[in-house]
Structure formats: C-alpha cells, structure tokens
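Left out: one protein chain. Kept in place: all the others.
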Amino acid sequence: MSNLVSALNHAKSAGFASVEETGLQGMITVRGDLASKAMAAAVKAATGAAVPATRKIEKGDTGAVAWMSPDELLVITSYEGVDSAIEAMKASLQGEHSMVVNVSDARAVFKVSGSAEDVMAKLAPVDFSTEAFQPGEFRRSRLAQVAAAMWKNDDGSFELVCFRSTAQYVFDLLSVSAANGGEVRHLS
Amino acid sequence: MSTRLASGGRLLNKGKAVEFTFNGKRLQGYEGDTLASALLANDQMMVGRSFKYHRPRGIVASGAEEPNALFNMGEGSKFEPNQRATTTELFHGLTCASQNHWPSLEFDVGVVNNYAARFLPAGFYYKTFMAPRAAWKHVFEPIVRQSAGLGKAPKDRDADRYEHFYAFFDVVVVGGGIAGLIAAKAAGASGAKVLLMEQTAHWGGRTPVDGGEIDGVAVEDFIASLVNELKAMGNVTMRNRMMGAGVYDHGYVLGYERVADHTPNAVGPRHRMWRIRASQIVTATGAIERPLSFAGNDVPGVMLAAAVRDYVMDYGVSIGDRTVVVTNNDDAYRTAIALKNSGLEVPVILDARASGGGALADEARALGIRVENGKGIAKVKGGKRVTGVAICAQAGEGSTLEEIKCDAVAMSGGWSPVVHLWSHCGGKLIWDDAQAHFRPDASCAPTNQNGEGFVVPAGTANGPLGLNAVLADAVKAGESAAKAAGFTPKSVAAPQGVASDEAAMEPVWLMPQGAGPKLRMKAWLDYQNDVKVSDVRLAAQEGYESVEHTKRYTTLGMATDQGKLSNINGLATLAGQLNAPIPAVGTTTFRPPYHPVSFGAIAGEARAETFQPVRDTPISGWHSENNAFFEPVGHWRRPYCFPRNGESHAEAVKREINQTRNSLGMLDASTLGKLVVSGPDAGKFLDMLYTNMMSTLKVGKCRYGLMCSENGFLIDDGVVARIDEETFLCHTTTGGAERIHGWMEEWLQTEWWDWKVYVANVTEQYAQVAVVGPNARKVLEKLGGMDVSKEALAFMEWKDGKLGDFDARAYRISFSGELSYEIAVPASQGRAFWDALLEAGAEFDVMPYGTEALHVMRAEKGFIMIGDETDGTVIPQDLNMQWAISKKKEDYLGKRAQERSFMASADRWKLVGLETLDGAVIPDGAYIPAAGENANGQRNVQGRITSTYYSPTMDRGIAMALVHRGPDRMGEVLDIPTLDGTVLKAKIVDQVFYDKDGEKQNV
Amino acid sequence: MRRYSAFAIAREAARFHTGWERAWRSPEPKKKYDVIIVGAGGHGLATAFYLGKNFGITNVAIIEKGWLGGGNTGRNTTIIRSNYLQDPSAALYEKARSLYETMSQDLNYNVMFSPRGVIMLAQTEHEVRGYQRTAHANALQGVPTEFIGPERVKELVPIINLNGPRYPVLGGLWQARGGTGRHDAVAWGYARACSDMGMDIIQKCEVTGVRQEAGKVTGVDTTKGPIDCDKLGLVVAGNSGDLANMAGFRLPMESVALQALVSEPIKPCMDVVVMANTVHGYMSQSDKGEMVIGGGTDGFNNYTQRGSFHHVEETVRALVETFPMVSRLKMLRQWGGIVDVTGDRSPVIGKTPLGNCFINAGWGTGGFKAIPGGGWATAELIAKGEPGPLSAEFGMERFIEGRFIDESVAAGVAH
Partner (left out) sequence: MLILECPYCGVKGEETEFHAGGEAHLKRFGPGSEDADFETYLFMRENPKGVHLERWRHANGCGKWFHAARCTMTLEVFGSYSAQTFEPPKEIKDKISAKRPGWSWRNFS
C-alpha cells in the first residue's frame, strides 16, 4: 500500500524547543492478565521486552511496551511490523482471556526536544522535574483539553501519544508553548 | 506640590530617563520608577475621580492596596482599563489616561453627585427610583450605569498571548520581603524544594526603606547577600513579578507572573499563570497600613505615612513641601524623620495617643519637629489638593484648635497583616487587641487532603511588626513548613536587627473620637467606592448588622482594592455603632484573587485555534479544500454540505441528495464510534447494554441496536457487527464513541467485574466512507478486489478483504434507503481511499455529501436520529421501536425504569410521520397544540415536531413528530401554528416516506 | 413601616439620616408559631411573604442560621428569565418573572429589576433547533421569546465575536423581558415586608432537630431553644439534605459547588445578559460596571463554598473566545455557593413523608430567578396543605413515577 499518511505527515515547528510529528508508528493495544506467563511470552515475542511495571515503559530489540492500566499494555513497534507482532502475541495468548487490537492508525505521536520539560509543563498537570520524571516513566494524563500519554527518552526528549483526530490541536499547543519568548527556564 | 528630589531613590537608575504620556501630556521618569512615583515626580497628585461622588482622588498608597490610581493604559489591541499605577513599572512609551470623569479629570460634570452627597447616603437607591415602574429601566438605571464603572471597555482583540505552567514544590513562599527571604532560606536549608515568589520586581520588600542594620551590616547589604545565597541554592527557585493570587484546596496555589507588562514589545507571553501544587505554603505577605478616618481624608495629598516614606526613599519623590503627620502609632514617626532628613518640612506630628510615642518620638523632637500628643485632624482643607489641616483634640468633637498650612498629610492608623492567602482556603483569624488587627489563628489553619494545616504565615503577615520579631518568626515559619513537608530543618539562628523601643499603638477608629455627623459624612473608609463612616453607621442603624449586610448595603470593601485599606476601619466602625467588640462582629471572607488577575492569563493558551480541540478525520483536508461548510458536532467538525459556485446551502443539499439517490454519493462517516467488545461474556454483556438481543447475532452479520440509560431513556444507537464468536464491533453515534466506551467500562468495572469482556475504542483506527446509491456496487467493483455482489455480501452483512489496494472492511448497511456500503480502511489509507473512490466514481458523477443530506435522507426513510427524535426524555417505546426491544430478555439497562407507571402508560406521545396538506415545510421545533388551556393558563399541547425537512426526493415538506397516541390517529389532520402567526395543516402518516418496502436497498 | 421615597430621603437628609428606622426587627423567638419557615433566603422569605399576603397567615417565624439572604440568594449571578422549555417550569419561572416586574413597588424596596433582555446563544445546528423548539413552546405557554439571527445578536451585543474559529454564533433565543435584579435587595425587601406584617425573622439561630409526634412535626429545636409550630417549611437550599436527615427522610438530591466571578468595573459595554451554553459560560454587566460571570458546577459533593479553579478557567476561556475584549479585563473576585441538584435538575416543591412538613429545594443553578414564584407556590402548598397548579408537577413522587421535568434538553447549563 502506498500513500500511507500519518495524521500530520511529519509536521515540524521550532522555537526554544522543537516539535515534530514522528510519523506512522506501529501500536497495539493488549488487554489481559499482565501477570500471566502467556502475557510475558507474548510481549517478549512482539518486542523482546519484558512486561513493564506499573507506569513504566520497557524497551526491547524490536519495540517497546508501555503500561496503560492494570489490564492493558501498549505495544510499540515499527509500523510495518504490526501484523506479525499481533500474530505472535495472539499465538502466545491463545486460550487466555485477552484482547489484541491494532491501534496504529488511531494515534499520532509527537516528539519534543530541546527544553522539553518547560514545554510539557505548560500543558500537562504533571511534575516533569528531573527528580520526579525520569526516562522509563510512562504517564497518562491530559495535555490541555485532550488525553495523552507521555514518556521521556534517554536523550531528554519527550514523546507523547494522542488520538489521531486531535493531532492538529496537540501540534498547535506544543508549538505555541515552545514559541520563542516563552522560555520559562525552570525545569530545562 | 510633589516633586523629584535631587537625591535619594534607591530603586532608580537615574542614568536612564524614561518617557511616558499621561492624559496626553508627555512626561519623564526614570528606569525603576513605578507609574505612580513617576506621576508624583511630575506633580500629578490627582489621578482620578471616585466611583459615586466623582470627588477628586489622589495617590494614597505605594503598593497593591492603592484604591485610587487606576488608569486606562495602552492603546488599541494592548489597551487595558483599571491598571494600578503603584504596581505598574514605568517603561518607555507608556501611555495612560485617568478614568471615570467627563469631560476631563480637572473638570468633571459628575461631581454634581458630590454636592448632592447628603441625598445619596448608603443604600439610597434601594429607597427610591421606584416610580413610575418603567423609569428604573429607561431613566434611572442608564444614568447609574453611565456614572458608575471605572475604566473604558477594551475594543480590540487582545494582541498578547498567555500561558499556564504546572509546577510542584515542597514549600512555596509567597512574598519576597525580608520575612519571605529568610523563610525561604530556612526551608531551603532542609533540602526541600522551595519556590519563592515576589509580586514586585525587587527583593527585600519595605525593610530597606527604613535602613538600619541586620547582623551588623546595612539592611540593603544583608538582603543582597541573602538573595545571592538563595540564588546559589539548587533547590530554591526565585521568581519576581509573580504574585500569589490565590490558595485553593489541597495546596493549590496560583502564581500570576507578569512576564512582560514592563516590556510590552517583547516577543513572548504577557502573563503566565503558574498552577502550583505545594505541600506547604508560607505566606510572607507583609502588612498594610490603615488610613485614619477624619474629615477630608480623601483630599489628594493625604497619603499613608509609609507610602510617603516609600516615595522619598525608594523613588526620591517628595509628595509635598510641608507634610503634616498624623498617627496612632510610632511607625509614622519614621516618615517624619525621613522627610526631615531629606530637607523637607514637617510642621507638626499629630499623635492621637495622649501619652504619645516612644524613642522615635524623641528622635523626631530632637530633629526639631513639633509633636502634639492627644491631637488629631478635625478637617483637611483643600479640594483638588491639600492646603492645610485644622487641628483638634482627639478626645473632643472637633473644635479647631489651630489651622496649619501644608500641602500633604501622612497618616497612619496602624497595620493589618495581609491574611488573604491564609483565609482563601478556610484559615481562621483572631483579633489582636494590642495591635488592633486580625491575624492568623495558628490553631485553625486551612487543612489539606490529609486533614493537616498547609499554610504557615510568616513575619508581619503573622502579626509581629517589630524587626527582630519578624526575623525570628520567619525562621520559625520556614522551618516548620519544611518539617510539615517531610524534611528535617537545620536549625538556623534568626538574624538580629537593631530595633528601637516602640510605644504601644492605640486604636483610633474615628478622628476626633466624638466627631459629629457633618464630619463623619466627610470621613472616608472606602475611597474608591465612596463609603464613609456615616454610611456604615447608617447601615447598622437600619438593621444591616451582619458585616456582610453592611458591606453589601454600603459597598464597603467591594471595590477593586477589595477593602485592603477599608475592611478593618469599616468593621471597627460597625462594631462601635453596634456597641459590640470587633471580633464579635466578625470579619468578611476573603476570596481569590488577592489582587485582580487578567482573564487572558486565566484562559492561558486556550484561545483562537487552540480554544478547544478540533477533531479532524483523515479526510478533513479534502473537505476543507472543497469548500465544505462545517458544523461542529462535539469536538468534531463535519461537513454540513459542499456548496458549489455560489449555491445556497439548501441548493447544495438538494443536489447532493438527488445525485446520491439517482447515481452515487459518498459520505465521510469516520466520526461514527467503533468499539470492539470481546471475550467469552461479550454476548451476554451486549444483551444487557442493548434493548435487543445481540448474543444471537451470527458471525458475519450486522444488527441495529438501541441503548438506554438506567433511567429508561434512549441514549445511543448503531449497528453491531459480529466479528467472531467472542468479538463484536459496536458502532455508536458521532458524539457517542467516548461516552459509550466509558459507559461500557463503567458497567464492566463497577457492576459486572467478574464478566470476561474487554472493550477497546478503535474509532480513529479507521476512515469510514459510506458509498451510497444505485451505482454503489459498480464503483466498488471498479476498484476491484472483494466480491461485493448481492450474493457474496447481502444486506446487513459485513466482510473483510481488499478493495483495490486498500485493506477494507465492508458493511452492507444503509442509513439512506439506497444500496449502500460503509467501507472502513485504516486511517492512514483514508485520504487515498477517498481519492480513489472519487476517481472511480467520476463516471457516475459521484457526489460527496454532508450531514444535512444524511439527515434528510434518513428522515425520508423514517429512520430516527439520536438527538432529534430523542432528547433525553424519550424511550424506545415512544418511537414504536418495540421490534428492537427483546421480549425474551429478563433484564437490560433501562428495562426496570420503563416499567414505571408514567413510562408504561399508553397515554404517551408517540412517533408518527406528518405531511403538510400544501407541501410546506413545518418549522423546526414546532409544537402541536390541543384544545383549551391548563391550570396555569398555558395552551394545552398534544405533540411536537422532532424532525422536519424539505425532501428533494418527495419534493415536499416531510416531518416526524411525537404525537399523543399518534399511531392510533393515522390520517387525522392537525393544526400546527408557526411563530409568524400562520397555521399549517398536517396529516398524520406513516413515518416512512420513501421506499416503504426497502426495494432500493435490497438490491 | 415608614415608606421609602425620594421625599423620605430629602426629609432624612435634613437631619443627617438619623431618623431612618430598622428595615426589619430582630426579635427573640416566641414559643409557638402557626408556621415556621427554616431558611431566610430569598425563597424562605418569599414563602413567608406570600403566606401573609395571599393567605393572611402572619404568625410566622423565619429561622436563619446565619444572616438573612446570606446563602445562594447573595451569591448568584442575578439572572432572571423564564424561557424554559417544559410547561411546568415555564409556568413557575414566568410567574416569578412577572412578580419581579412589580416587586419594587409591591415591597416598597427598589430591587432594581432590570428587564434588559436575555440571549441564549445558539452555536451549533443542534442548538438552533433546540432554541427554535423552545421559542415555539414559549409561544403556547404565553412567554414571549423569539429566535433571532446572528445580525440581531450582534446589534444587541456589539462586543460579541460572531465568527470564532470554533463555534460561530448562528442565532439566539431572545427573551426581551428577562434581565437581572439586585439579589441582596430581594432578600432585604422581602424581610422588611415580612417584619412589617408582624413576622419574626430570627437570625443566627440554627435548627438542630425536628420534633415530631405520630408522623407529624410539632416544632424544631434550635440554638435559641425549642420552638413549636403547626406547620413547617424547609427552604434551605444547599442544606436541604442536612435538614431532611434531621427530619428522618432522604432526598433525591446532592449538594455541589457552583462558582461565579466578577471583573473589575468598566464603563457600560454590554446591555443584555448573554448565555453561551455550548461553551459553558454566561455574562452580564452589573449596574456598577462589573462583568458578572458564571459557569458550570463541580461534579462532587461539597459543602465548602469553594469550588475548583478549573471551572473558573473553563468559563473564562469560553468568554474570552466569545467576547475577545474580556481578555484584557481582570478578575476581581470569585466565590462559590452550594446548590442542591436533583435527579432531573428541576426543583422540588412538595410534601414530605411528614404530613405537615413541606419542602422547597433542589433549585440547582436556577434558584434566584424563581424566588417570587417559588415563594408563591410554596406558600400555597403550606397554606392549603396540597400543591396548587404552579407546584403540582414538582413533587418528589415524580421520581417514583418516572415523570421527570427535564430542562437539559434546552440548556446545557442552566442557572
């Protein structure tokens, strides 16, 4: 299939921090018993990572897994790798009460680099200070008026996921919050 | 006159002149000036007119408590009314104008109110303007409105931007004066994360004004090194130009940062609202000096004693050549001494205390200043500027003992701690007899989520006024806040200042204490709202005894300064009149914000494009490019229609419908909710949610279903497809996706938590396109791929496969009555799929259509629409949808509710179709009256229109209506009055107007 | 009672206003009254007033735990309108509105009823249809309203932004006879008139128990001692649940915080009341020049009279978008009140499980505008022991029967 287009097709903006829609990303909602061996095997098969602890994101060879709720994970893979990951997980979870759903197209992903904390803290009621929010943390909250999930990369950049339909709104929010002159110089 | 002195002005950069404009006059100040100090330096003492009597008003204070110096500031899209001169930093090019006068500040027609003041006591408007009845609206109210109000209304859209910032601290210290700095240090030493905020641009507050030493160094140097020390602490954040605006429950603090008020041309936000969560809050907010209540205390040139000192010391401005000081405490002597030391005249200090002052009084006398004990001011002379005072005995009734010429009066009635932030969230106050003020009651602190106190007052905000007591209190406050936040404070010794021995203050609530009615009518309590001692006394006399009654009856403390100067004096006056102790009369509740904050800052980034989220489908871009007229549906924007070449909306809708019915139409249906419901109990679960039976649905089939609330009312509808044995895909309405997803989760999590069902919202995973019309099959066949023939994909079936290049799921369902497929493709393929359909459909003249065509076509077919046929008061039985209510099920959500007497009654309004006899379109929302009136004199009604359209297909008006026992009355003709007075006649008919037998969709 | 007039003011001015008498007496309670009304807010005082005026019952005490008019009567945004959709509501609120028209004269106290007109903006197609429906219903109910187009809205409200990027103004429901009043004055005016009829208004007196025998109320215990009565009216807005608990029954209500705020005063810039329900905000300008602003309620039970800041934020951003000039004004003061919200968001005026105890409650966000109508209907209920036509549909039995009065159809937020 050609002509695959993510929500904002890699839109970018730059101020005192830069904002980028990162394009299509494979994403799978997995629901089931997170403590089960079958789940561990499924997640391992799809990403090479272990099942994350509460509010954590684990990275593996072929993807990452984020803790969404006590019975839900978000598996993040390459866009192309989604079908095979789903197949692998369904196989591992055979016979378990579980759900595996492709949500890659239902989401948009943004990356904020530079003084990212000061941008994020304008929009989400979350403590982004270095002590409180470290790489590996995965936080669901709101970004101004829409739901979002966010995490911090080792390089200090933030990534966040929102619903595809709200991508333009989120991009506008992030861009205006990162606009020059708005430096807070508090967290970053 | 007021003027700039040759020397002094510790906050000024005299090397840098700043030009500004006041009432069209070009004036000059210095960098570091406030607008107030710059105006005074230019002899502009009179700055406005009061609210009610339009009396001349001068600058009274030097800080946020200023009631009079409010200006229209800036121009055009940067115009702002009611900006306080005392909290406005001077910048180059500042323009401002005084308010509330016509035609000019110097000559104001409104001042007639002043001459009639005797006829306008507190509450006079409650007693008059009642006849004739129409006069209030047409005569009196417009006059009142025009003469009230302060600044002008802004006209243009605000050019500035605003933002919020969420921040988290262990300890937030509000106030960057000496107490705040020390408390921050004490808290910071424990390792706690500390924010120190200060509303002005300077650290150190008022302490440096009075000079002296702390720990053996000059106060200014002590503060400078303290600030440096704090700046070096990694766990302490310092922000100036940031005001603690409000304290809310659970340690929530609003910090109002005026980022660019002093640099209006800078790029960036003007204000930033910090939404702070703090474990503990230290309020080091200082104290405010009280005026004294004597006749003429509002004449320009009468100023708070400490403010007079501030202007001399901080800004090198003298407010007059000859200043009379009047006081009931020792602090005002400092003003006299400062003035004398600056080479200015202080003809007399009037100390209302019979026993006079302490060491400072001796110092003043030593400087040659005349001091009169037990004396006060009987009356201030002058109109637009003080010209002199009449001196009297404080103990008497105001006989003039002597008149003294002067051009300024510095008054001090004692100090009141700033307890606003302490009180915002429920902190209680106690009355301190010695200082005659309310201070925080440590035993009744505001409590947080753990039931523990979370606000700690520090320094003068906590009551102590002496320097050493303040320093010690601040250390204690910082340490106890750190401890309460879970840190171990390091014991820090309190710094030591050099304090002078002060005599006790004596409360003076009226000067002289026996002042008669004439003097009381000129003794102001609230300058801005024009409330005088006589008004408060009158309120008490008339039975408005509660302090809240008095406030509201007189408007005391309701002005833009929120009673910072007037509250205690007013309360004491009321208590005096009621012959009750002050604490028994009580105090009023303080509400946020401490000081007004801009609405722009409260709204933050939520303006214009980011006012609210706009949700787009993968195909929205095409709609925008093709002249769609959008309508908001929840947060979505959906095309209402696509007008072409100057068409009206009605014409466009007609074209879209005709072409769809005759050949081929397509609709972006991506906004419809799509919920995957899966698990061994999924069928059982859906049987509870829908009124009809879903568990019996065969894999590969679709079924239309209804959902009701537990209260029985219809809340959503849609088509359910069974994907496999354990999996269903439920379509909801556009507005229903999140709501119904939440509804399902709620039941699964809170009622049937042992049922094995998972739900996922996959609404946005797909772009969904309805391909509709006689040529629908042909265009899909042209794309190629899956077999969409009647045999392979029958009505109410679904199927996965490829259509052309696209990964598609095709549902053979119809909301228009035509041959119709709804095709879901992954969202990232949505736009390409839409384009491919347009290209393939070109030969059929394919017609994209909008929501209005969708609505009309479904109405032609007699299908209900949630939100039209339903409004939250309609049950499925009203819509004759018994066919969709399973009789076999013991239970479903809403079933019990529908058994209640009123709902089970046969006597309800039920759905029918209506056809006007002349083909006219019935207006939206019309009601159908019945004969007679009810007991309240209202016309009886027997039904109402739920949907009404011009039907291009039938070329006539069609409607659906809920009519009393409607289905039993087929063929009856009803009268339907319209708002223009005409009456339409409409016949009750079947609600299906088009293709009753479904021949068009079953092909 | 000495009448208020311009002449009286002139007379008093001559003697420095020393001759004004108390607006209401401050008596100690008697042992027994024919009727005790608990709650000296607008509805309680109006109930007492119409008991006296319409039924000649003047041996009445109105008991107030704080100061009269100090609850929601003194905390609301003073909007008066009657453009309700459902017949029972329209009847009640229109009765109230029409009584407001003559209230200043009836009470000889200027309550500053200002029929400046109320617009409810239609900002979606759905809202357009909803308000057209209300206009049709109002026509048959005898409540003059009209649906007006955007140009007319702009004429009436020059500061409005018709074409926001999000919700264009498509029209509005206009009730020219709606408006505002001076809330405190309504309570004070009724109090003065009640006191003049010989009724006792007993402030700072808290009810601590409801005394009963054989399923009937015999009196109340208060912080000023027991007081007997033949009939009891509970008219206590946000405290209804508490009083019901004392009396031993439950209510279909919950108490939540509702917030309001005002700007600093500015010169007149808006002559009508505007309500924008799609974006959750409403605004009018007081005679003092303040922009008076309100929005939605908190979702959780609360008795603190403090609301959450995010509701203020939501309301303010709605108004900044609808009236862009608001952005450069400043919020002067915000406050909260506690309102009772019923299962269908409509009030209760009706009997209770105790035969001679009646209740007026559950006004949610719409109490002030109903004061004279609610008082009129409650007085009739108490005097006759049975509801009259105005309150017939507002009894609690509607929750058993499933016969609701649902106004949410017409208004996203009501007030």
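To keep things simple, chains are lettered A, B and C as they appear, and every chain counts its residues starting from 1.
What we mean here is this: a residue touches a chain if its C-beta (ideal position, glycine included) is under 8 Å from a C-beta of that chain, and two chains touch if they have at least 3 such contacts.
These numbers were taken from a predicted model, which means no experiment stands behind them.
In the full complex, the chain left out of view touches A, B, C. Annotation: of C:Gln132, C:Ser263, C:Ser308 or C:Ser346, C:Ser308 touches the absent chain (contact as defined above).
Between the chain not shown and the residues B:Ser342, B:Thr447, B:Thr727 or B:Asn1002, the one that touches is B:Thr447. Although one chain is not drawn, the whole complex shows that of A:Met68, A:Ala88, A:Ala121 or A:Val161 it is A:Met68 that touches it. Within the complete assembly, B:Tyr252 is the residue of B:Phe165, B:Trp203 or B:Tyr252 that touches the hidden chain. Per the touch definition above, the residue from B:His92, B:Arg277, B:Arg365 or B:His964 contacting the chain not shown is B:Arg277. Although one chain is not shown, part of chain C still touches it, namely residues 241-242, 245, 250-255, 298-304, 308-310, 342-343, 399-400. Residue positions on chain B in contact with the hidden chain: 248-252, 277, 426, 447-451, 710-711, 742, 745-746, 749-751, 753, 890-891, 895-897, 899-900, in rising order.
Interface with the hidden chain, as seen from chain A, comprises residues 54-55, 67-70, 72, 125, 139-142, 147.
FYI, only the chains that are shown with their structure count from here on.
Taken chain by chain, the contacts run in an open path, each chain touching the next and the two ends left apart. Farthest chain from chain B, judged by C-alpha centroids: A.
Taking each chain's centre as the mean of its C-alpha atoms, chain A lies 32 Å from chain B. Spacing of chain B relative to chain C, judged by their CA centroids, is 22 angstrom.
Chain C has its Cα centroid 49 Å from the Cα centroid of chain A. For chain B, residues that reach two or more other chains under the stated contact definition are 275, 606, 609, 612, 614. Remark: chain C residues 4-6, 8-10, 12-13, 16-18, 20-26, 66-67, 69-70, 74, 87-88, 90-91, 95, 101-102, 104-105, 108-110, 112-116, 123-126, 128-137, 139-142, 146-147, 159, 161, 164-167, 182, 184-185, 188-189, 203, 263-269, 278-279, 285, 287-289, 304, 306, 308-309, 312-313, 316-317, 319-321, 324-335, 389-390, 392, 400-404, 406, 408-409 touch chain B in the complex.
The touching residues of chain A, when paired with chain B in their complex, are 1-7, 24, 29, 31-32, 71, 97-99, 101-107, 118, 121-127, 129, 132, 144-146, 163-169, 172-173, 176-177, 179-184, 186.
Residues of chain B touching chain C in their complex: 51, 78-82, 118-119, 121, 124-131, 133, 136-137, 141, 144-146, 148-158, 160, 162, 246, 248-249, 252, 254, 275, 425-426, 517-518, 521, 534, 538, 541-546, 548-549, 552-553, 555, 560, 562, 589, 591-593, 596-600, 602-604, 606-609, 611-612, 614, 631-633, 640, 711-712, 867-868, 871-873, 897, 900-903, 923-927, 929, 934-939, 941, 944-945, 977, 979.
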